[in-house]
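One protein chain is absent from this view; the other protein chains keep their places.
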Amino acid sequence: MKGGGLLRGYALLYLLFLYAPIILLPIFAFNSSTIIAFPLSEFTTQWFREIPNTPALVESVKTSLIIAVSTALLSTVLGICAARAGAKYRFPGKAPILGFIMLPLVLPEIIVAVSMLVVLLALGLPLGHWTVILGHTLICTPFCIAILNSAFANLDASLEEAAYDLGETAWSTFRLITLPLVMPGIVSALLISFTISLDEFIIAFFLTGTEPTLPVYLWGQLRFPQKIPVVMALGTILVAMSVTLLTFAEFMRRRGIAKAGRKDTGGFL
Amino acid sequence: MAMSRLARSEAARGLLMVSPPALYALLLLAVPLAAILAFSFWSQDFLTIDFTPTLKNYREAFSEPLYMQLMLRSVLIAGSVTLATVILAFPIAYFVSFHVPPHRKSLWIFLITIPFWTSYLIRVFLWKVILGYNGVLNTTLQGLGITDEPLTFILYNANAVVITLAHAFAPFAILPIFVSLEKIDRSLLEASRDLGENHVMTFLRVTLPLAVPGIVAAVLIVFIPTIGDYVTPRLVGGPDGLMIANMIQTQFLKLNNAPMGAALAVIAMSIVTLIALFFLFLNRKYLRGRS
Partner (left out) sequence: MKNPPIVSLRGVHKYYGNYHALRGIDLDIGAGEFFSLLGPSGCGKTTLLRTIAGFEDPSDGVLLLDGKDMAHVPANRRPTNMVFQSYAIFPHLTVAENVAFGLRRRSDLDRSAKQKMVEESLEMVGLGGYGGRAAHALSGGQRQRVALARALILHPKVLLLDEPLSALDKKLREQMQNELRRLQRHVGITFILVTHDQEEALIMSDRIAVMFEGEIAQLADPQTLYRRPVTRRVADFIGVMNFLPAKVDGRTLEIAGLGRAEVQPDQAPSGMPSGSGHIGIRPETMSVLFEGEKTPVRVADGKVVELAYYGDMTYYQVLLDGTESPVTVSMKNLVGRKVLERGDRARISWDERSLVVFP
């Protein structure tokens, strides 16, 4: 088609724009200079070796992992409930209820953060892991629902009826038919909510207790130039992990589509 | 449990099923939002909260030039970010939808979404590295002899905030536009050509109008989070790039003036809601006019 070449050129430039920061990340992570600028000095793996020797950083990684795993489990379970209810049942107030659950998706995170903070402080509750988990679950649940909605909506209702008709109970039908067929969606929901939680800053910044999450720790480190190369090294590892997880999530999604015998429509979210 | 009985009480089953996430959202979203609203009508004297309802915070918010300036700047920056992001994103969505072979489309979408999933904080920081005085961009431009001196208008100001946020929210703009373009029946374009329109007019008279819902979704989905962004203004914005979220944070955590922060948050939320409603109204009116 005409204009395709021009568009393709633009698309490649745009991809460069999208990937520019991520390409730079490993470059500075392996650069021996503490100043993050060109020209580069020598190649080093020193910054990677320093990661395990920075106890505060290791602690923050642990904190973040605990929070991200809890958030992923909690928000996926809540997401399953909402997606299942949305796909299978008609009930009064369905659209407003589901819309309200999806609201955090269109609410500036700072609002979510300060409003929860206000309530927690007013109730005199101590901040800690659990407060961050609560906040993260609130913003991750809509993402889980978005992913699980398509998994549940793609599920032909007559498959469950068929299993029931062939003598299975409601529960064994769910276990034998529903669960295996939506499993790829569940796995992607877990992975994506895990990734969001791991990366989330503002809510964690407001709601974290004495033990900061990784992004909150990084935020503190960005002010000290000599610490930045270690941050770059850690960032490189995080990017590699995210890409791996997402590739896996995408793989599961495609397998889910193939399993259900449907054509890939290409939507990632 | 019997499915016949399930069917009879379908509404009850549905409500039961939806209740965990609904109650969760009620307790952790509705209650806190109500609390923020309540706080905004109270006042604080050092550490004690005065519960007498007052409009003092709102009066202060609207009379103090700094607050209004921050609010206006937030709207302007978020507006510029939205405009830049959507205009830059549209050709990409168009390219993937119309010029990429179907079996490669999900790969492209995957490639576009990948950078979005890598640490936001570090990405913003790297933009600082790219745009800085000795940054990647300036060294490259000088190295290639395009400029003699480092460009200074690209860091620690609103421009830097716009560039950085346009990068951060790119996938949010591309995806909805892509989805709306994918939905367009390709025979409509052939029909337009058949009826005598050229490529450009077909695009303007058929493709673009049918993509409007996606564009509106993209506008909202970019505008809403950017107006409340905190990290980017702090890292690359400099004093002229700070936005309302930074002030809300200051009120809550530094000045210990939660009621003032709450009032600013409520005002910010109202502005977001008004603008969102305006766009949704525009979209609905547009759709109705068409059908």
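The chains carry the letters A and B, assigned in the order they are written, with residues numbered from 1 in each.
Rule of thumb we're sticking to: contacts are C-beta pairs under 8 Å (C-beta built on N, C-alpha and C of every residue); 3 or more make two chains touch, one makes a residue touch a chain.
Keep in mind that what you see is a predicted model, and the values were worked out from it rather than measured.
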Which of A:Phe17, A:Phe100 or A:Tyr164 contacts the chain that the document leaves out: A:Tyr164
Listed residues A:Gly99, A:Pro180 or A:Gly209, member touching the removed chain: A:Pro180
On chain A, residues whose C-beta touches the chain left out of the figure: 156, 158-159, 161-169, 177, 180-181, 258-261
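We take it that only the chains that are shown with their structure count from here on.
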Rounded Å distance between chain A and chain B, as computed from the means of their C-alpha atoms: 17
Complex contact set, residues of chain B against chain A: 1-3, 6, 10-15, 17-22, 24-26, 28-33, 35-36, 39, 88, 91-92, 94-96, 98-99, 103, 105-106, 109-115, 117-123, 125-127, 129-130, 132, 134-136, 139-140, 167, 170, 175, 178-179, 182, 199, 220-221, 224-225, 227-231, 235, 245, 248-249, 252-253, 258, 261-262, 265, 268-269, 272, 276
Chain B partner contacts - residues on chain A that touch it in the complex: 1-4, 7-8, 10-11, 14-15, 17-22, 24-25, 28, 36-39, 77-79, 81-82, 84-86, 88-92, 94, 97-98, 100-101, 103-104, 106-112, 114-119, 121-122, 134-135, 137-138, 141, 145, 161, 164, 169-170, 195, 199, 201-202, 205-206, 215, 218-219, 222, 231-232, 235, 238-239, 242-243, 246, 250, 254, 264-269
